[in-house]
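Omission of a single protein chain aside, the complex is shown with its protein chains in their original locations.
We call the chains A, B, C and D, going by the order they appear; numbering starts again at 1 in every chain.
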Amino acid sequence: MESIPIEHGLILAAILFSIGLIGVLTRRNIVFVLMSLEIMLNASGLAFIVAASRWGHAEGQIMFLMILTLAAAEVAVGLGLIIQMFRRYKTVDINELSEMKG
Amino acid sequence: MLDLIWLLPTYPLLGFLALVLTSGRLPKKIVGIIGAGSVGLSFLTAAIIATQFLAGGEDYFVKEVWAWMAVGSFTPGFSFYLDGLSLVMMLVITGVGFLIHLYATGYMADDPSFSRFFSYMNLFVAAMLMLVLGDNLVLLYLGWEGVGLCSYLLIGFWYTNPANGYAARKAFIVTRVGDTSMAIGLFLLFAQLGTLNIQDVLHAAEAEWAVGSGLAIAAALLLLGGAVGKSAQLPLQTWLPDAMAGPTPISALIHAATMVTAGVYLIARTHILFEIAPSVQLLVAWIGLITVLMAGFIALTQSDIKRILAFSTMSQIGYMFLALGVGAWSAAIFHLMTHAFFKALLFLASGTVILSVHHEQNIFKMGGLRKKLPVSFASFLIGSLALTAFPFTSGYFSKDEILLAALEMDGPGTILWVGGVLGAFLTGIYTFRLFFIVFFGENKGHVPENEVGGIHMNGPLFLLMILSLVGGFIAIPVESVFSHGEVHEEHHVSTLIHGFMIAVPLIGIVISYLFFYAKIFSIEKLMSIPISQTLHRFWFSGWGMDWLYDRLIVFPFLWLSKINKADLIDSFYAFIVKFARASNAMIVRTQTGYIRWYALSIAAGLVVLISIGVLL
Amino acid sequence: MILVWLISILFVGGIIAWLSERINPAYPRIIALITVVLDLLLMLSVLGSEPNAGGWIASVNAEWVPRFGISFYLALDGLSVLLILLTGFLGVIAIGSAWDEIKERAGFFYFNLLWTLAGVLGVFTALDLFLFFFFWEVMLIPMYFIIAIWGHENKNYAAMKFFIFTQVTGMLMLVSILMLAYFHLVQIGNLSFDYHDLLRIEMGNQIEMWVMLGFFVAFTTKLPSVPFHSWLPDAHSQAPTAGSVILAGILLKTGAYGLIRFAVPLFPEASLSFAPIAMTLAAISILYCAKVAFAQTDIKRLIAYTSVSHMGFVTLGIYAWNEQALQGAVMTMLAHGLSAAALFMLAGGLQHRIHTREMPDMGGFWVKVPRMAVVALFFSVAALGMPGLGNFVGEFLALLGAFQANIPITVISAFGLILASVYSLWVIQMIFHGEYTDKKIDDSHLTDLNGREMFYFGAMMLGLVWMGMYPQSFLNLSQPVLVELLNNTQSIFAAVVQN
Amino acid sequence: MIILFYLAAAVAIIATVAVVLQTNIVHGLLYLILSLLAVAVIFYVLGAPFAAVLEAIVYAGAIMVLFLFVIMMLNLGQHTQNQERTWLTPRGWIGPSIMAAILLGQLLNVISGIDYEIVPTQVGVMQVSALLFGPYVLAVELASILLLAGLVAAYHLAKTK
């Protein structure tokens, strides 16, 4: 099998991570924010898989599994909060949530 | 009996305590008895001690009462040192002091603060005795400061008038400048010689310091600073005229007879120091001379009876300084004594006058009082004659000695003599100007009903009249004190010069007579000359010294105080507070409440920290 | 053991006083008075005992935090005795001055008062540096409460300023203490905060200077000295009278004590080279604060500035570091303790009577309150350094000693004597002299000093006269301690001078 | 294989960019699923078939469906899409993008410093599960606790009272 330079895998992860970060920073729709967070987590997972395949380990995959679990739980709670938010504010604009400051 | 020397200051001190602790609850009679009596007791004791001492023939006598403090080699004690010099001083203080106390019982009889007055007076006498009897400079300094305090208290005795308070503070602060100089002198002496016992200091200084050495000059200069402050000599003379705000007995006791001469005493006491610093000794002479003349000219223009006397005091002390400066130590002390007699007399007499004319002090509102106030008239006559050195009065002998000593001095002696004679001329004019204006001519203001008096006021006056007349025949036993350095020979001067010296004050009296009694010369005409007006204003204001000091020291100090009331240094801390608040206001704005902003800060932190981490 | 008793009596007494308020609001002050008098008697009982070989009259040493080599080490020598006696004496005076003034929440007030005193006693006796620091801070908290609760119109600001100044500089001292302990660890091999152990530490010149500065700043803030003095006028003007008495009379002395006991002996070389700066600061304090004092119209602020000015003589004396100068510093501490306390009590008494501290509103009070006027005059005169009273002995000795160390600075400082007379007499003029006319103030309560007040003032006057006329009884106590300190540093100084 | 890697990578990047730029929320979600699937392919290429399968089933399947449910519940209409357009102004995204670009640049900088070729070896289900039920059994248990926490929290928060 041909080899793949490890840096390319990590670079891909970094790119996805950055795009996710841009999403978190720019989107006002909270659902998109949540999705961007998923992109970031997924990018981390990708980095783990890349690293695991460098070492030929299974540990990295386990870490990926944990990230998956974490993502699932987070999305569950996050979406629960979004529902409550929509009920209260009738909007998905994250800027609405700025009553506490100073 | 000599051992009981400590009783001298103790009596008045006890009197002071008794009066303070009862604080005005005693009847005036008892207050008077305590106040004057304690000083009288002191005088009696002093007299007995003096006779014993003189009979004993010892040069000096030391009595340590108790050790004050002992810190390493610094061991001043409450020890009294008696020799001819302190003997004279002690007798003058207690004697004249007693007479003035006695006079004051009458003079102050109507004052509501009678008791307070005598408590201060007693404290003063106690302090003054400490000053002259102390065998070390620290004890001397204690008395020195103590008399200063009493002077302050008594000048400001009538405290309701702010002007009196001002005068009192001025007196204290100006003299304190001198005192500080003296204190530094003490530090210097101790640092260099390891002791502050006066005799030890003198011996050590003589042994260790070469004549004219820098240290000797510095030490003598610093002590001189103290002396000019206390004795109202140039340049610290400005407080004395204002000090006349106090009750007249105070002026007599403190500001004529005793305290102001403390500077003379100090220099005489430490004369060896001045001898090994000849340049400073010469400076003393010059200071004395200049003060004589300055004060004389000022006195020519004054209209307040007490101020005239004050300037004359200043001028007479100038003579004493002159004497000290030319090395005529005993002449200085002799003049100190005679001056105490006749100046006390003059002040007390002026007190009677003032009281009789209902507290009027302007001589131009008096006049023609000769008939109404005979005792005062007699007192003034004798006092004035003594002051102008009318032959064979007490002042004549002492002043004569001074001038002769100046004449005999090498170098600037002649100039000093000329100046001194000029001063005597001025003395003649201003003294009799006062005399003629007050007692002759038309009355222009208050006509007194009758002379205030009584035995306790007139008695002292009579005694002082006698002393002023015959005081010149008293021989003061100071040879042993000054034998060391003084040239003690008969004065060989021609009769011409002697005659001249006698004549000059008389000419002054005559001029005064022509102007103010016979009115042959008109003072108004003289004043119409522009230059004389200017001079008059200039002299009247005391050569503008007050004006100068105000501009140089007082106003800048007040200005500095005013602009820095809030304490500049504190504003630095205030700035820190302001800065913290501003930072808070700025940084709180970053807590916008927006999630995206918060996320941005995280991202920014990430970027910045990684940059720092990678680049460094 | 007696030392533990001395301190714990106050702590316990404070708690009892607080609790007793629930029974009767009049009890706290009585309990406080009894406690302090008891303590004072206990202190006096120490006077008779002979010091042991090390010069300590009493000591107690127990392990406290062995991890850091910290021990509970208290000891008493002549110097400490003088200061704790001052503390006890002024403690009684302070309670007296609070007797009528503090009506609200008296229990808590006396609790704080006694705890402050306990902290001060700890400071004066602690020989473990950690313990010293501990007490150093402990005395501040109750003082904060005293100012913050019973203070005047601007109490929050004043209390806060006081606390932050002393705390922040205290932390600098903590760093320095830790440096010492660390050097002990490096050089001897174990941690120790014991004063005697730390005396042996050698440090490089530069480090020693920095470490010394930590102590110096903390102590001169408390002292206080320019430029760390500006908390004092605020604290004093706002504090209740008893607070001012404690603050001016005792708390300031802890700084001076620290300099004598710790700052110089622990760092002799650095102190020697720092002495000119310290003395310059002292001279600036003396003159600058005297000048600022003169400008004040608030009587308490004025007295506060004069305190700074007077404490300048203490710094001057300490850094001159010879016997006269040190004795002078000690005497100034004692005498200023009494005179400043008395002046603050007078100011407090006036404020209590006419509800203002502004001197321009006063004037001519001599007529109305002659006894008060005389007392005020006495203490003003004492403050300006009249010979025969304690302050003179202190200041004269300090200057006398300082002159041997540094002539120009001493000469400049001596001008403080002139300025002292300027402001002291000005106060008398403003308040008591002049014509008594109807001013803006309400004078219906302007009554003369009562018997109790006269008793307190009389006691302080006697104290000052005693100090002024026979200071030997005080000098003898501190003399062996100071001589010992001087001897210990002499060889080091000599070595430095040789180099 | 290697071409597949780069192809999938390209798809993943493009799809992800599309998610971030999308205004229609359902489209966005679909792009996200596409991105996740592309990543799954990469996993496979890198020799992690188990992870690839889980990525596809759990991530792209289950979790995204959760999103879909919620989007349907919220029932955001056309106006939100317009709103999204107004929200996505350059002012809003230029700053963050520059910052993200710098971050990316730094990451690329350090990552490209590595010089190591991966020769993908298959790490299959067996190995992973051996680990999971061996030394990492606690991880599984803890993961279950994590999910329990998520469950309780989500239950409590999402319920209608």
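Operating definition for what follows: a residue touches a chain if its C-beta (ideal position, glycine included) is under 8 Å from a C-beta of that chain, and two chains touch if they have at least 3 such contacts.
Just so we're on the same page, contacts and distances are computed from a predicted model.
Colleague: One chain of this complex is not shown here; going by its UniProt record, which of these names is it: "NADH-quinone oxidoreductase subunit N", "Monovalent cation/H+ antiporter subunit A", "Phosphoribosylformylglycinamidine synthase subunit PurQ" or "Alpha-ketoacid dehydrogenase subunit beta"?
Modeller: In UniProt, the chain excluded from the picture bears the name "NADH-quinone oxidoreductase subunit N".
Colleague: Could you run through the displayed chains and say which ones the absent chain touches?
Modeller: Taken over the complete structure, the missing chain's partners among displayed chains are A, B, C, D.
Colleague: Touching the left-out chain: which of C:Val4, C:Ile34, C:Ile141 or C:Ile188?
Modeller: Answering carefully, the residue with contact to the hidden chain is C:Ile141.
Colleague: Considering the whole complex rather than only what is displayed, give the residues of chain D touching the chain that is not shown.
Modeller: Contact residues on chain D toward the absent chain are 106-107, 109-111, 113-116, 134-139, 142-143, 145-146, 148-150, 152-153, 155-157, 159, 161.
Colleague: Footprint of the hidden chain on chain C, which residues?
Modeller: 64-68, 105, 130, 133-134, 137-138, 140-141, 144-145, 148-149, 156, 159-160, 163-164, 167-168, 171-172, 174-175, 178-179, 181-182
Colleague: Tell me which stretches of chain B touch the chain missing from the display.
Modeller: 580-581, 583-585, 587-588, 590-591, 593, 595, 597-599, 601-602, 604-606, 608-610, 612-614, 616
In this section, only the chains that are shown with their structure count from here on.
Colleague: Report the inter-chain centroid distance for chain A and chain C in whole angstrom, where each centroid is the mean of the CA atoms.
Modeller: Roughly 64 Å, centre to centre.
Colleague: With centres defined as the mean C-alpha position, give me the chain C-chain D separation in Å.
Modeller: So the centroids are 70 Å from each other.
Colleague: When the C-alpha atoms of chain A and chain D are each averaged to a single point, how far apart are the two points in Å?
Modeller: Roughly 6 Å separates the two chain centres.
Colleague: Which residues of chain A are in contact with two or more other chains?
Modeller: Residues 21, 25-26, 28.
Colleague: Taking each residue of chain B in turn, which ones touch at least two of the other chains?
Modeller: 600, 603
Colleague: Where on chain A does chain B make contact in their complex?
Modeller: Checking each residue of chain A against chain B gives 21, 24-26, 28, 33, 94-95, 97-102.
Colleague: Give the list of chain A residues in touch with chain D in this complex.
Modeller: 1-12, 14-23, 25-29, 31-32, 34-36, 38-39, 42, 45-46, 49-50, 52-54, 56-62, 64-66, 68-77, 79-84, 86, 92-93
Colleague: Going by the contact rule at the top, pick out the chain B residues touching chain D in the complex.
Modeller: Touching chain D: residues 600, 603-604, 606-607, 610-611, 614 of chain B.
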